[in-house]
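Below are the structure tokens for one structure; questions will follow.
With one protein chain held back, the other chains of the complex are shown just where they sit.
Letters A, B, C, D and E name the chains as they come in the text, with residue numbers starting at 1 for each one.
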Amino acid sequence: MADIVEEFNEYRQKMNEKLLADNNKVIKRIFNLDTNAYMEGALDVKTKELLGLVASAVLRCDDCVKYHLETSYKEGLNKVEVMEALSIATLVGGTIVIPHLRRAYEFWEALEAGSDK
Amino acid sequence: MADIVEEFNEYRQKMNEKLLADNNKVIKRIFNLDTNAYMEGALDVKTKELLGLVASAVLRCDDCVKYHLETSYKEGLNKVEVMEALSIATLVGGTIVIPHLRRAYEFWEALEAGSDK
Amino acid sequence: MADIVEEFNEYRQKMNEKLLADNNKVIKRIFNLDTNAYMEGALDVKTKELLGLVASAVLRCDDCVKYHLETSYKEGLNKVEVMEALSIATLVGGTIVIPHLRRAYEFWEALEAGSDK
Amino acid sequence: MADIVEEFNEYRQKMNEKLLADNNKVIKRIFNLDTNAYMEGALDVKTKELLGLVASAVLRCDDCVKYHLETSYKEGLNKVEVMEALSIATLVGGTIVIPHLRRAYEFWEALEAGSDK
Amino acid sequence: MADIVEEFNEYRQKMNEKLLADNNKVIKRIFNLDTNAYMEGALDVKTKELLGLVASAVLRCDDCVKYHLETSYKEGLNKVEVMEALSIATLVGGTIVIPHLRRAYEFWEALEAGSDK
Partner (left out) sequence: MADIVEEFNEYRQKMNEKLLADNNKVIKRIFNLDTNAYMEGALDVKTKELLGLVASAVLRCDDCVKYHLETSYKEGLNKVEVMEALSIATLVGGTIVIPHLRRAYEFWEALEAGSDK
């Protein structure tokens, strides 16, 4: 069940390394910003992860949703909280978000199944 | 040929059941609205299905397109009508709709092939 | 009340003439296609106008919505039919469509007020 | 300075009343859901307002941003928190979010100026 | 005629200064990146400005289009080149780009009129 998590992470890591090795400064700085933006500030890390999750969901970026689901999971957010955030995304973004909601739910189950091992 | 139809429906149904069992009220109500909105009203069901199809196509949601293609097919709309609706979607949404048009066409063929069995 | 209709049409016509006088072939052909795509075919003109309206609404293009509202009005579609189409757009496209719904409603009222004169 | 707040609220309220009086059930239920989704649940109201704000910002809906800015302001969120949420929206949604950021900042200043009166 | 250029630049500059004075690091770095990304590299400045223009047009961000039109104008690109780039944007992004094309054309005329003074 956790395979979709591993598969996602492996491809993501492999290609990110290639992109960063390529030495395009704009891309490197955007990657760098992406790490910094979710660090604790006036808002705590959990809230920021939920913001990243909802932004990714309404823009319908499955890989971005998966990334923020995994970080949310590691930060200790539970399924009810995550689904509540995603329900707001579905309302704001409309029924076109539903197919992404199905895949997000499947990924969350894989995250939970993986940590049970 | 009809396998892509079955595969789509099975995954969709399985995950929808999980989402609805989860008891998030906002999500349940959106699912409920999604059923009601396409019922006959001032506009008939066929017209509403084409509206849902075109909205899905310009927003480039393959799963939503598949869903409305299947319902359109069951409602008796023919390929010429469906393609005419999708041509408007391609004009309004631009050439980025074309890859979705290819997949829509493939799905429609699978629907027709499936009913020949 | 009908001023927002006139203002929209005047600006639209003035700029379209400039764009077409400019002799860019791609743009001219897209304008030409835009006229042809909504002509009667397997689907009637009313249905096509509603398809154009819903595509415009979910893509949140106010000017496109106005254009299709005006053509829908001239084709004899009534407010209940138009609002039913727009309700599907709002469901598919989410609550971000609502501000466009408010402006669409205002424009429709102006169309009706204008024809009362 | 607070005029842009009043102007926004007046138009919004006037048109919402018309839309709801019109008795389209799908639209009425979406409006109803929109109220319920931001009520306290597993996540508190402040977090939900920030989720609505970020979703609105990446989807570049100025009116939706204004609405959530006003509610965030009333809920006691401060400018640093709101700007931190909007900075995540700008990173996720790209530089096309910046014009909306400018208008959001102006609206927030109007909210603060209005409450000084 | 050049007033829409001045008005755009004044508001843009005033709000950018406020945003940058506000000291949100993520926003400041995105602004900084936005300057660096369009500098000469493997691609020349003119090409990069056209890329920024087309990206802005298909994402339908009027203010971003205006900004890149002005920079394109200053870099010596002519109307035929700019319109050719915008015709690709209209084809890729669909007829919903047309209202933005009208406003882009008007802004370009204002840029040309302004430099005649």
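Operating definition for what follows: a residue touches a chain if its C-beta (ideal position, glycine included) is under 8 Å from a C-beta of that chain, and two chains touch if they have at least 3 such contacts.
Everything numeric in this text was worked out from a predicted model, so none of it was measured.
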Please identify which of the visible chains the hidden chain touches across the whole complex. A, B, C, D, E
With the missing chain put back, one of E:A37, E:L69, E:I98 or E:L111 would touch it. Which one? E:A37
Who touches the missing chain here, A:C61, A:V80 or A:A113? A:C61
Quick one: which of B:N16, B:T71 or B:T95 touches the chain that's been left out? B:T95
Touch criterion as defined above, residue of E:V5, E:I27, E:L69 or E:L91 at the omitted chain: E:L91
Which residue numbers on chain C touch the omitted chain? 25-26, 29-30, 33, 36-37
Against the hidden chain, chain D presents residues 58, 90-97
Determine and list the chain B residues touching the chain excluded from the picture. 60, 79-80, 83-84, 86-88, 90-91, 94-96, 98-99, 101-103, 105-106, 109
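Operating definition for what follows: only the chains that are shown with their structure count from here on.
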Taking shared residue numbers divided by all residue numbers at the interface, is the value for chain C and chain E over half (same) or under half (different)? different
Let me spell it out: compute each chain's centre from its C-alpha atoms, then which one is farthest from chain C's centre? A
A CA-based fit of chain B to chain D gives a rotation angle in degrees, as a multiple of 5, equal to 180
Return the distance between the CA-based centres of chain A and chain D, expressed in whole Å. 24
Chain centres from averaged Cα atoms put chain B and chain E apart, in whole Å, by 37
Find every residue in chain D that makes contact with two or more other chains and list them. 26, 30, 33-34, 37, 55-56, 59, 64, 80, 84, 87-88, 91
